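One protein chain omitted, others in place.
Chain nomenclature is as follows: A, B and C, assigned in order of appearance, with residue numbering initiated at 1 for each chain independently.
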Amino acid sequence: MKKIINDPTTIVADALRGMALAHPGLLRITEDPAVVARADAPVRGKVAIVSGGGSGHEPLHGGFVGPGMLDAACPGAVFTSPTPDQVQAAVTQVDGGAGVLLVVKNYTGDVLNFETAAELVAADGIDVRTVVIDDDVAVRDSTWTAGRRGVGGTVLLEKIVGAAAESGADLDTCERLARAVVGNVRSMGIALTAPTVPHVGEPSFTLAEDEMEVGIGIHGEPGRSREPLADADAIVAALLDPILDDLPFAEKSRVLLFTNSMGGTPLLELYLAHGIAERMLAERGITVERRLVGPFITSLEMQGMSLTLLRLDDELTALWDAPVRTAALRWGA
Amino acid sequence: MKKIINDPTTIVADALRGMALAHPGLLRITEDPAVVARADAPVRGKVAIVSGGGSGHEPLHGGFVGPGMLDAACPGAVFTSPTPDQVQAAVTQVDGGAGVLLVVKNYTGDVLNFETAAELVAADGIDVRTVVIDDDVAVRDSTWTAGRRGVGGTVLLEKIVGAAAESGADLDTCERLARAVVGNVRSMGIALTAPTVPHVGEPSFTLAEDEMEVGIGIHGEPGRSREPLADADAIVAALLDPILDDLPFAEKSRVLLFTNSMGGTPLLELYLAHGIAERMLAERGITVERRLVGPFITSLEMQGMSLTLLRLDDELTALWDAPVRTAALRWGA
Amino acid sequence: MGCDAGAVAAAIREAAAVITEHRDELVRLDQAIGDGDHGENLKRGFGFVVARLDESTPDTPAAVLKLVATTLISKVGGAAGPLYGTAFLRAATALGDGPELTPELISTALRAAVDGVVARGKAEVGDKTMVDALVPAAKAQGSTVGEVLRAAADAAEAGAESTVPLVARKGRASYLGERSAGHLDPGARSSALLLRSFADST
Partner (left out) sequence: MGCDAGAVAAAIREAAAVITEHRDELVRLDQAIGDGDHGENLKRGFGFVVARLDESTPDTPAAVLKLVATTLISKVGGAAGPLYGTAFLRAATALGDGPELTPELISTALRAAVDGVVARGKAEVGDKTMVDALVPAAKAQGSTVGEVLRAAADAAEAGAESTVPLVARKGRASYLGERSAGHLDPGARSSALLLRSFADST
C-alpha cells in the first residue's frame, strides 16, 4: 500500500490536524469527536447546515465548510459514516438558534447514524430537519436495494442550500431548496482503478488493464457492470445517457454540469471529458449554463470520473452564483 | 494504460477545448498555436505575465491565467516544452504596451524555446524580459548538470508577480520581484508511483511496492535516490531537511509553506503531511505565515508530493494576499 | 459460575477478543460485497468498550449492556454501529435492573434486541443482512442461560450460512444486485461470532 501516512488508525485525526493548520482563519476543528466547523460559528439567527460522512472523499465535506456553504462537517473514519455523537457535537457547536438542516447521503450507515443524531439533537430542543440525497442513477430498482446513493449532487446541494442559509433563508426555505435540488439532480460515475482503504491495505477490487467499472460508488463498492475500457467519447456517453434517461431533461433545459474526478484522474483528462460532455449536451439541445470541473467528491486515489447534472431555474442559479468562501470552493468572497 | 482520452496525439487540444467551455467568462483559448489567455487581454498599460511549459502538470499553467496572475499560458505537448511560435502568439495576444515578463521553468527545452521566442518578440519591438525559476534542491552539483529544475516555486512566483502587475507595477519592478521569489524559494518532491505519458503508454519508471523515489521531478524523471517507502514523518523530514539546509531559513524566518500533491496523492494524505511539516517548522522556530495545500503542480496521475518554502517579507506577503481570479486559485475577487 | 454483572462484563471482553481475532476475515467479507470496513469498525468499537470496562464495571447486567450500546453507537459508525448499538440498548432495557440473568430474561432480551435491529434497519429475513442470523437466534429457548445462548448461536450460524446464495436487498451489498450472490454477509457473520462467543462464555 502506497500512502503518505503514519498509522492507518489515526489517519483522519492526523489529516484534520493538518487541515486546521492550513486554514486558520476559516476553520475550527475539534478532534474528539471529529468536527470541522466554521471559525465564526455559531452565526446568530442563521440556519446552520451540517453534513458529514466517511472520510476519503475529500474535499467533501470539510473542504466545503465556510461562509456560504456548510457550518460544520463530521468526518467519519475512512469510508465509514460518522457517529451520532459527532453529529450532535457539530450541531451544538454551530446552532445559531434558527434551526439546523442535516444533509445526509443515502447510505444505510449514514442514514441510521444521522437519524440517531437527529433524535438526540431534537431532544435538546433544537429544530432539526434531515434531507437525504440520492442522486446516483447507477443504482437500479431502488425498491429492491438500499436505494440510490448520494454522490456528486451532494456538493451542489450543499452549495445552494448554504447560500440560502447565508442570505437569511429560514429553515423551511432551506429544506424546500434542498428537496428541490434532490429532485433535479442526477449523477453517474465510472472507475478505471480501485481505491485502497488504509486499514485494509489492498485495493477494494481488481480491474484488469483493459477493464473499467461502470456505475461505481464512491466507496470502492463495485458498480453496475464491468466493461472493456473505452475511449473518452464512449465513457462520457455511458455516463450521460442514464442520467438523461432518468430525469426529464428536455430540449432547452438549463443545467449545471459538474465533471468530477474520483481523485486519481488528472485535470487534463477531466477537462477533456468535460468538453465532450458539453458537446453531447449541446447536440441534444440542452443548455449548460453553469459548470464545475475538478476533484470535489473523490474516492481516495481511485482513477475515474463522474458526471452530475442539475436542472437549474433562476432561484437555484442565483444561489449557485452567490459568494462562497471555503477551502475547496471559493468565489465572490 | 488507463486514461480517459480519445487519442494520445490530440489530448492537449481536446483538453483545451473542454477548459475553454468550462471557463467561458475567464479564458480565451486558441488551439493552433495553443494559447490560454485572459478573456479580457490585452489589458492596456499593464505588464503582461506569460508562462508555459509541457502539459500534464495541471492546473499549472493554464489554471493560473486570470486577473491577478498570468495573462497567458502556453501549453506544450505532454511533458514537452511549448514552441517559440506558441509563446510569440501568446505575447502578441496579451501585450498591453507595458512590456512582457516570461516566466520559464529551468529545463533545457523550456529555456531554449522561450529564448527563441524572446528573440522573435523583441524583434517585433516588444520589451520582453525572461526570468528562469530553478527552485528544486533535489538537483545537486548544478554546475555539472542542466541546473536545478523549476517546480513548486513557479506557482508562488506567478501569483506574486501577477499581483504586482495587476496593481500597476512596471516591468522593472515585476522582474525584480520575480528574481526576489527565485532567490527565496526552494522545493523538493518525492514519488510513490510513476506517471504514464499518454503517447508512451506505460509508466515512466517502475517502483516496487515498498519503494519511493526521493527528489523526483515533475516529468517522471527519476530522482536523487530510490529509498524504502517510509512513513509520513520520515517523508516530510526527507523533503524539509534539504530545503532548510539550502536556504538560510533562520529561526524567526517567516515563510509560506506550499504542500503540493503530484496528482495521485489524495487530499487526506496531503493535509496529513502538511500538518507534519508545520509541526517540524515550528520545532525549528520558523513561522509559517501563509500556506497553500493542494494539487497545483502535478505530474499526471503520479502519487507523491512536494514541499515548497518561500521566505516572506511584507512586500511578498501583501502580493500573495492580493486578489486573484483564476480557474485554480481564487480569492478576494 | 453465576450470571451477574461481572460475568456479563467478562463475556463482553471475550467477545471483543473474538472480534479482534476475526477482524481480517470480516474485512475481507465486507470487501467482497461492501466497502471493507466492517471488521475494522467493530474491532475499534469493541476496543473502546473494553477500555471503558477497564475504567469501571457497571453493577448490573443491564448497565453493562447499556455501556456496550452507547459505546458502539458513538464509536463504530457505518451501518453496523447503530444496528448493534440498538440491539444492546434494547437488550439492556429488557433486562431491567436485576443483579442476575435468567434463561427467561436472556430469551426476552434476545427478542428485544432483534426486534430493535429490524425496526431500525427495516430488513427482512432473506435480505442478506445480520437479520438473517439474528431472527432465527431470537427464537432460542432453554432451561439454562447456556442452553439458550448455545441454541441462539447454532441458529445464528445456520442463518449466516443461509446468506451465501442470497441477493442482497439492504445495505451496501444491495448495489451489487446479482453480483452479491455467492458471498457470506459480513454482518450476519459477525452476529454469529458474537452469539457463539457469548455461548462459549457461559
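Following the convention adopted for this analysis, a contact is a pair of C-beta atoms (placed from the backbone, for glycine too) under 8 Å apart; a residue touches a chain by one contact, two chains touch by 3 or more.
Keep in mind the model is a prediction, meaning the values are calculated, not measured.
S.K.: Report, in label order, the displayed chains that the undisplayed chain touches.
M.R.: B
S.K.: Which residue from B:154, B:204 or B:261 sits in contact with the chain not drawn here?
M.R.: Answer from the full complex: B:204 touches the omitted chain.
S.K.: Can you work out which residue in B:84, B:99 or B:264 touches the chain that's missing from view?
M.R.: Residue touching the absent chain, from the options given: B:84.
S.K.: So which of B:68, B:220 or B:294 would be touching the chain we can't see?
M.R.: Looking across B:68, B:220 or B:294, the contact with the absent chain belongs to B:220.
S.K.: Mind listing the chain B residues that contact the chain we can't see here?
M.R.: 9, 33, 54, 76-85, 107-109, 112-113, 115-116, 138-141, 144-146, 149, 197, 199-200, 204-205, 217, 219-223
Convention: only the chains that are shown with their structure count from here on.
S.K.: Is the way these chains touch best called a line, a ring, a star, complete, or other?
M.R.: line
S.K.: Mean of the CA atoms for each chain, then the mean for all of them together: which chain is nearest?
M.R.: Nearest to the common C-alpha centre lies chain A.
S.K.: Report the inter-centroid distance (CA atoms only) between chain A and chain B in whole Å.
M.R.: Those two chain centres are 29 Å apart.
S.K.: What whole-number Å value describes the gap between the mean CA coordinates of chain A and chain C?
M.R.: About 32 Å, centre to centre.
S.K.: Taking each chain's centre as its mean C-alpha position, how far apart are chain B and chain C in Å?
M.R.: 54
S.K.: Pull out every residue in chain B that's touching 2 or more other chains.
M.R.: Counting only residues that touch two or more other chains, chain B contributes none.
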